[in-house]
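This part shows chain A:
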Amino acid sequence: MDSFIPLLVIVPIFCAILLNLCHGKDKLVKLLALIFGITLPITPIFVNYGNHFFGGYSPLFLNSSWATNLPSTITNSILFNFHPAITYVFGGMQQIFIFILGILTFFVIFTSLNESKRASGVYTFLIFMGTAAVTAVFLTDDIFHLYIFFEISVMTQVGIILCSNIQRKHETALKYMFLSNIAAPMLLLGIGLLLGLTGNVNISDIIIAIKTGVVTPDNPVLLMAAALILFGWLYGSGLPPFHSIKSAMYSKATPHAAAILQVFTVFIFVSLGIVIIRIFAFISLLRWIIMIISALAMILGISMAITQHDFKRMIGYLAVGELGYVGLGLAIGTIQSITACLFQAVNEILLTGLLFIGVGTILYKTGTTDTNKLGGMLTENPFVAFIFLLTGFAMAGVPPFNAFQSKLLLIQSALNAGFPELGVLMIILSIVTFMTFVKVFYTVYLKPQPENMKIINKKIPQVTVISMVLLLIVCIMLGLFPNIVTNAFSQFAMGLL
Partner candidate 1 sequence: MNLYDLVNDKIKQIQSKTENETVSGVSTASYLASELVVIVSILITSILLRKINPILMIMGILVIFAIILTNMPIMPKLRRAQNDSLNNMMFYALITLALLVSMFYWGVKYV
Partner candidate 2 sequence: MIVYLLMLIIILGSIITLFQRNLLKAAIISGIPGAALALLYQYLLAPDVALTQAIIGTAILPVFLALTVYKTVRMEA
């Protein structure tokens, strides 16, 4: 049945509002959060594929019974296959991404409930609302609908930052809001230009309008719309001019909150990136600009990551740098490269989430994130150190794990598409990623313990360790059987081009 698709967005919003209502009572919030947390990964499994047209207005070519008594001016013009309603598209690729989002939200809520003494309903409200917003951004085929949920996800990210107990978070939140109020109106302006040109905001209709010549391709207004929407995308996904504010946001959130924030960023990056590739594929300059910007993101992100001394900021820059891989895959634009980039996006969500939760255990135990004041944590809890080491190997692309498959596919697609230098660039930067990880691992676990370092809480909650282990198992599963994910992505990529 097609009408279950909006449930993917309605269920998280419903849970969010319920959790917000019972903020005060801890027991109730914990219970509700866990129940709703479990429903999140389950809902995408039961919803079957298809398009959902809100209000039941499916386009005329689908059920021509409506079109019988319409005047011929409508039936044989391109109006015949326009989408009158907001449409949600739910396919194999969307199902995988939303399932992974559901898993990560569940683990983050699981760890956050156990790590903080009092369960805050507002914090879980913001996480669920952000999940709903990002799922809607992913499913929608209507670009204004995408802008609304883009703004909601910006507001929830600011809210999640303000829920953490790290000082100087208000300054970063205000800076993030300032930049959002410069970039998001530009995105809206781009959408307005598209609306002015093609008369509608449905993405497939815009593409039909451009293909059937309603709009001449080298129309300067269309180019201006492409530039503005690309600028909004840069902000939403934390690419170069906005990478320092995005990594500052990650470093100012509690670690498990940062694990969810980076998932929101990757979702916005992938969904808006695919929209831009679909609409403006005919501008050849666009691919070049995305390629240069993603390369710049990788270079700046990873080179800044290695020179930081606060390890949360380091992982933040790493997360921004890893996004460059996905951008390069999107820019190369062959079927293999888009499959590889979607696979890399999924792996990056899992691995950066794991890294942030791992880092959270150190912050939970010692309270400081400055690598100079840390050391000798290996004796404290060797098992967590072992999992953290495995995550580092996974991030660098060591075989049994999933990032190996996706980076291999990415480099092969770059070589096949005739960009050997991009392949070389990816290899160099994944080496430096691993070097950053070794620096974090050494300064936190292997370095002799400085005397003034005190341990605040003796034991890491069992839940965090369990969630790390389960996430790692998902990574290994994806690494050993990548075709679960890749054929869904390659079907999507074939449909895209």
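Here is how the candidates were picked: all candidates are chains of the complex that A comes from, given by their letters.
Methods note: a residue touches a chain if its C-beta (ideal position, glycine included) is under 8 Å from a C-beta of that chain, and two chains touch if they have at least 3 such contacts; residues count from 1.
The model shown is predicted, which means the values in this text are computed figures rather than measured ones.
Participant: Consider chain A on its own, then decide which of 1 or 2 touches it in this complex.
Facilitator: Candidate touching the shown chain: 1.
Participant: Which residues of chain A touch candidate 1 in the complex?
Facilitator: Result: residues 172, 175, 178-179, 182-183, 186, 218, 220, 223-224, 226-228, 230-231, 234-235, 240-245, 248, 283-285, 288-289, 291-292, 295-296, 298-300, 302-304, 306-307, 309, 372, 419, 421-422, 424-425, 428-429, 432, 435-436, 439, 442-443 of chain A touch candidate 1.
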